[in-house]
Each structure stands twice: as C-alpha cells, then as structure tokens.
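Handing you this structure, nothing more for now.
Note that this complex is displayed minus one protein chain, with the remaining chains in position.
Chain naming follows the written order as A, B and C, and within any one chain the residues start at number 1.
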Amino acid sequence: MPPSLFLEQMLNGLQFGLMLFLLAAGLTLVFGIMDMINLAHGSLYMIGAYLTATLVGLTGVFWLAVVLAVLGTALIGMLLEVSILRQLYRRDHLSQVLATFALILILNEGVRLIWGSQPLLLSAPEGLSGPVEILPGLFYSAFRLTIIAVGLAVAVLLLLLVNHTRAGMWLRAGASNREMAQAMGVPIKPLFTLLFGVGAALCAVAGAFLGPILAVQVGMGESILILAFVVIVIGGIGSIKGALVGALLVGIVDTAGRAFLPLLLGQVASPEVASNLGPALASILIYLLMAVVLFFKPQGLFPART
Amino acid sequence: MLRKGWLLLLLGLLLAFPPVASATGLEFYMGLLTKIMIFALAASSLNLILGYGGMVSFGHAAYFGVGAYTVAILTREGLTSAWVIWPVALALCALLAFLIGAISLRTRGVYFIMITLAFAQMIYFVVVSFKQYGGEDGLRARRPEFGLFELNDTTLYYLTLGVLAACLYGLYRLVGSRFGRVLQAIRENESRTAALGYPVYYFQLLAFVLAGTLAGLAGVLMAHYTQYASPNLLAWQQSGHLMMMVILGGVGQFWGGVLGAVVLSLVEEVLQDLTIHWQLGVGVILLLVVLFAPKGLAGLWRRRKGL
Amino acid sequence: MSLLVLEGLSKQFGGLAAVNNCHLQVEAGQIHALIGPNGAGKTTLINLISGALPPTRGRIYFDGQEITSLPQHRRVRLGLARTFQITNLYKNYTVLENLELAVQARLGSSFRFWQPVSRERGLREEAEKVSELLGLSARNHTPVAQLSHGEQRQLEVGLALACQPKLLLLDEPMAGLGLEESERMVELIARLGQSLSILLIEHDMNAVFRLSARISVLVYGQVIASGPPEEIRANPEVHKAYLGDEGGAL
Partner (left out) sequence: MKKVLWLLVFLGLVGFSLAQPRSVKVGFVSTLSGGGAALGIDARDGFNLAVRLLNNQLGGLPVEVLIADDQQNPDVARQAVDRMLKRDRVDFLTGIIFSNILLAVGEAIFEEKVFYISLNAGPSEYAGERCSPYFFNAAWQNDNLHEAMGQYVQTRRFENVFLLAPNYPAGRDALTGFKRFYRGRVVAEVYHRLNQLDFSAEIAQIRAARPRAVYAFEPGAMGVNFIKQYAEAGLMREIPLFLPGFSADADVIRAVGRALVGVYNSSQWALELNNPVNQRFVEEFRKAYGRTPTLYASQGYDTALMLDAAIRAVGGDLSKKDELRKAFLAGFNSTRGPLKFNPNGYPIQNYYLRQVIQAPNGEIVNRLVGTIFTNHSDAYVSQCKLR
C-alpha cells in the first residue's frame, strides 16, 4: 500500500472522529452532569444542518450562515431545555429515553412539514471546494481539511474551558458529584440551560460542516446518534477528554477497518470470501471495540465519576 | 393482577374472535391481533429483565430476530417439522442470551445498555452478511408442519394466543416465586442483596437467558406470521420499539408489556390510517404519557383504581 | 484457631492504599471492636472481609478455611454477615419482606420459579421471630421508608442476623442515633454478643468500651495495637497516633 494512501485514510479517520467529537461532547456533558439521556441530541444536529442550508440560501455567505445557524440552534436547544427537558432531570433514565424519543419523532415530522421530504442543498463554500496538495502527490479535500481545523479548534477550546475556567470547574464538579456542586452554591438551573445551549451549538457546528459532504435530510440525526453514544461510552460518560479520545478511536478504527480490512482479508482468503466478509467485519469493528473496552474497563476509558 | 373474572372474559372473547371475524369479513383484525400478541410476548419478556430485574437491555431485538431467522434458515434448508425448529430456535436464543448476558452483566447502568446494544449490532451485521440467507433483503420463512394441525392464519392465531397465555401465566408465577422476589430485590438494592448472600450475577444471568429465550419464541411466531425474516427484526430500532412498549405500558408492572404492545400498535395503526405525518401524533402521545403518567399506562390504571 | 484471621491484607485504589498490610485476629465467642480515625480504612476492611471488594494482596481465613477469593455469597453461606454504615435496606418493602429475603437467602433454595413466595409460612414465621428479637414486631407491615432512623438501624442489624452468621460484621451500627436509640442498640448488640461473635466498627467510644472484650486500632490501613480495653486505653501509641490531644476523653 502506498504511504500516501495510508496517510489519506488516517486523515479521513481524524476528520470523521473530530466531527463525532462535536456531537459527543455535548452529549457526554449533558449526560454526565445532568444525568440525562438525551436521544434528541441528534435532532439538534439535523436542525443545525437545515438552518445552515436555509441560511446559505438566504444570505449566500457560508460562514455567516454557520454562525447564525449555530446561534439559532443553541437558542432552540435552550428553549427545549426550559420547556420540556428540565422536567425530566429528576426522572429515571427510562422516562428520559421515552420522552426524548418522542421528541425525535416530533422534531423529524416538524422538519418535514417545514422543509419537505426531499434532501436539501448545502454546498461547501466556493473557495474550499476541490482538493489541495498537502504533500507531494497527496491531494486532500480542502473542505475536509477545514473540518479538521474547526474540529481541532473546538476540541482545544473545550478542553481549555473545562480544565481552566471557573465554569469548567463547576462542570467537572457536577459530573463527578451533583450534590457537591449544588452544595458549593453553583447556580444549577441557568448553568444547565446554558450547558444545553452549548451542546446544541456544538451539534449545529457538526451539522453545518457535515452538511456539505452528507445529505441534509430528515433522519440524518438518528444514524449518527448511535455512533455518538458509542463514543461517549468508550470514553467514559461525563469526560470531555474521554469523548475526544473515544471519537478519534471510533473515527480511525471505522475508517481503517473499511479501508484496510478487505485488503487484509484478500491476502488470506479468496476474493469471494473477502468481499463478502470484509464489509461485515468492518461494520462490526466499532461495536467490537466498544464491547472490548467495556469488558476491561466497565466505566469507559476515562470515568468521570469515581 | 386483573381480576380472574375479567381475565377469563377477555380470554373467551379472544377465543371467540376468529369464527366471528371470518363470518364478518374482519380477518384482517385477526392478523393484527396475532401481531399484537406476538409483540405482547416480546415486550413482556423484556419487562422481566427491564422491569423486574432492572437490567435495561438495548439489544433485545437480537433474540427476536434470531428466533425468526432460525425458522427461515431451517425451513430453507429443508427442515419442515416445527418439533425440530422450535427447540433449535429456542436453544439458540438461550445460548446467545447466555453468552451476551455473561459478558454484559459485568457492567452496570448506561454501560450495560450500550454493551447489549453493541452485541445486538454485531449479530445484526453478521446475519446480513450471509448473502445466501438474503442479506439485507431478508429471507422467506415457510410455515413448518406441526403434524397435529395445519398452520394457517387461524391456527396461528390460536397458537399465538395459547403461547402468550401460557408464557404470561408462567411469568406471573415466576415474579411471585422465590426467584422472582430475589430478582426484584436485586433491582431494589443490589449491594444489600449481595450482602445477604445471594449470588446476584447468577440470578440476573438466568433471568437474562429466560427473557432472551422468550423473545426468541416471539420471533419464531413472528416468522410464522409474516412468513419472512427481515433484518429489521434484528435492528436496534426494533429493540427501541420493544423498550417503548414496556416503558409506555409500565416498567415492572405485570401487564406493562402487554398493555404497551396493544396501545402502541393500535395508536400506530389508527394514526397511520389518518395521516402521513402520523409519527408526529405518536410522538406527542408518548411525550404526554411520560409527562403525565410517570409509571406508564398500567400505573395510571392502578392509580385510578386506588390500588 | 481464631475465627477470623487477616494476614498482610492490602487494598489499593489507584495510588492510594486504603488498607495496608493489615494483620488481625478475631476470636470466636466475643465482641471485637475495630476503632480508628476517619479514613483509616475501616469500611474498606469490612468490604474486603465480606467479599464486596477483592484485596490487592494478603489472605483472609475464616473458621479455619481460606476465603480470600471466595465470592461474597459463599462467604455469607459460611457464616459471615455484614451491616452497612449507611443504612442499606429495601426501602419500598415492609419490615417483614426485608427479613424474609434474608431468611430465604440463608435457606439457600432461591432458584424456585413456581410456588408463590407469599404463601410460604416458614419464611414468614422465621422473619417474625427476628423481628421480635429486634423489638420491631409492631412495625412488621410498615414500609421501611416510613420507619424512624433508629428502627432502620435496628433492621440493618436484623438483616445480618437473619443470615444466622457465625461472625457478624457491624459497620457503625450507632451512626446517627440519638441517646435513647443508642442505648437500645447497645443492649441489642450485648444480647447478640452472648451467642455469636461480632466484629464491631464504631465511633461511639462509650459503647465500644462497654461492649467489647478486645479492641484493635486501625490507622492508615494498619492495625497499630490490639488488646483488651484497659490495655488499649493505656497504650501511649494509640494516644499519640489516633487520639492525639483528645486522649483525655478515654
């Protein structure tokens, strides 16, 4: 295998992983701190992508549309928190699952009523469509490079925020022990609303940047939600660092599995078997990864709660 | 528990339904009832571990689907006797539940939810990778021979009714038995139950295997009903669907699984007839139930009756 | 041979040694108290003995048999029962239901799937006996959540008692009790001490010195002294390491 192909696949894994991280970061914080399972997290990602697509159509400027969509989605997220989700914090996980599943159905149909069933157009900004030569002979999509840059920037920002600010300290305290945070006099309610807004904003960022390479359509949230859950469980619920490591692991393992597993199988088995088995094994790989991690570390790689 | 009289009346009505249906051209509802009863069995089996055992399995569809696929694959391979197919399917589901449970029960809480999901997903992808068994298209499942009677829509209805009634009675005895009591004690307070000297792990594992086997039984019936095994039966959405039924009906309430299966199926059926945007309606109803009936519909019922 | 022997027992949590090379012998037929400042590793030790946690190093012998790697339920069957420092009951169940579960555990045939447990007279009668011993008969059908704190602590002991242990591990049975309730608990423990061996962890020094035949002092996960109450009271080591300036309180 040429090294440039290997490098390209690693970049692909990195890019996919970073986008998963954006989704997983909000999910893991909401889960870890509020102890709330929010299945509707993926719906916020969908809303973010739809808003971006609509705003690009209206303003014609990609970056402006992204900023507005992120703000809009954060607002919608906070509205959801204040109106419905807040009532679920004290309820058991199963009620939360049922309620937020109901929200998925409602939001999906709502989006369908507003925008219709056909997928929406969302293209990468003019200057970024097309490849650039990052190493001699290695061409890579400029937009995917942008995604990597944005993902890394947000990851660094989040880690700084969580590890080096007062609000971040509250968050960590809350993730490890809710009662203690409350006893410290942290204004829990507004903090939760704000946190939910941040989670929604991160979803919108993912939606805005994945929209140009994935189909913007109803149901796009659910297909990626399960992956986000896999990520946070591997990383350890409530841990931003865990979410980052988990997301990169999932991104790279999944990409590498798809890219290299059929080739490897081709070396040892007949092409017929390899082409049958390869995709199946590649699909299983991330679930296998999760099962193995949980087998050895039942609390994930970086448990936030002790 | 509902009063005996009401139960007998309900059973009588269900027994009398098929002749009435075929006389009045309502055969469709016989099929619908068959499907609902199958889901009632699957949801009740999930309720055993989720409600009574406190084990939130997000991979219950695996056994449901494997049960159905066993029927499809064996009939395709030329086996026609239900007396072979049923035991093989159930044994396979039991074995699978044993392996998955033995590993998954090392974890707790959300990690348990996710590891059961992981195993179910692996099974899903393994099953669809067998091209000779239909892959993503699914596989036709012929109805097997029982010898005593021919399996048609009517006999399948009675068979399902009989299996459901027997399983529910068995579950009823189980949750009131010594074993059932310990299972619920573990849900209430695991560390205390362990400190009393109960081997918690084995109790949970046994319940897990039992629930998986019953779900497999439901899957076998499902294959007889649709004469088809589709990958959708194994998908995580199916696990979610079963969970919705249990939560909607009432977690850990004896009739929770049955009630949830009946209500959710009927709501979907009615709303689908009315509008393409029926999922909006289902969503709103589910949300209202969570907000205003915290213990599910069975809980609502109990509260009304002041029990 | 002593009833319970700990040999070089250690438990590490990450880099922290909660129990560190601990040696202890508990004789049969007496109340043995284990005292020590907060964070000395007393509850961890109970968790190790009862099997709730596996030790990092060391061995545990009970009744002449090594139990270091036995699972918790096997130890209970051998006659080791414990209580919890923080009340740990089936809150939604009644007193009798709590006790019946303990009795059923001892009878050891819980893999029965058919007979309704509500009709089992034997379980109920034994549970009633224990309840009477605890003085909770009047509360038999009250859900635990509605009991007073003192009653809950008594039931906590009762659940362990219903296992009919050879050695009872009591983890701060007096925690949070008022004066009168404490007195009742001391009486209960003294009564129990006549017929079975007890390893008692307690902060209430008054109670400890009244009840125990032998006292061990745990500091930083190690037993630094062991002996009859008078000896411990007089031990300068104990005063220095554990009691500090408040030593006068003894």
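Throughout what follows, contacts are C-beta pairs under 8 Å (C-beta built on N, C-alpha and C of every residue); 3 or more make two chains touch, one makes a residue touch a chain.
Because the structure is predicted, anything quoted here is derived from the model rather than measured.
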Please identify which of the visible chains the hidden chain touches across the whole complex.
A, B
Just one of A:121, A:135 or A:264 touches the chain that is missing; which is it?
A:121
Contact with the hidden chain, among B:25, B:78 or B:147, goes to B:25
Full-complex contact with the absent chain, from B:47, B:75, B:213 or B:230:
B:230
Positions on chain B where the hidden chain makes contact
20, 23-29, 31-32, 35, 125, 128-129, 131, 134-138, 140, 222, 226-228, 230, 232-233, 269, 272, 276, 278-279
Tell me where the left-out chain touches chain A, residue by residue.
2, 4-5, 8-9, 12, 15-16, 112, 117-121, 123-124, 129-131, 139-141, 143-144, 212-220, 223-224, 255, 258-259, 262, 275, 278-280, 282-283
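One rule holds for everything that comes next: only the chains that are shown with their structure count from here on.
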Please indicate the chain closest to the centre of the assembly, with centres calculated from CA atoms only.
B
What whole-Å value do you get for the distance between chain A and chain C if each is reduced to the mean of its CA atoms?
48
Each of the following residues of chain B touches two or more other chains, namely none
Contacts from chain C onto chain B in the complex sit at residues 50, 52, 71-73, 75-77, 81-82, 84, 88-93, 101-102, 104-106, 109-118, 120, 159-160, 163
Across the complex, what residues on chain B touch chain C?
173-174, 176-182, 185, 188-189, 191-200, 203, 206
Listed in rising order, chain A residues that touch chain B in their complex are 31, 37, 84, 87-88, 91, 93-95, 97-99, 101-106, 108-110, 112-113, 226, 229-230, 233, 237, 276-277, 279-280, 283-284, 287-288, 290-291, 294-295, 298-300
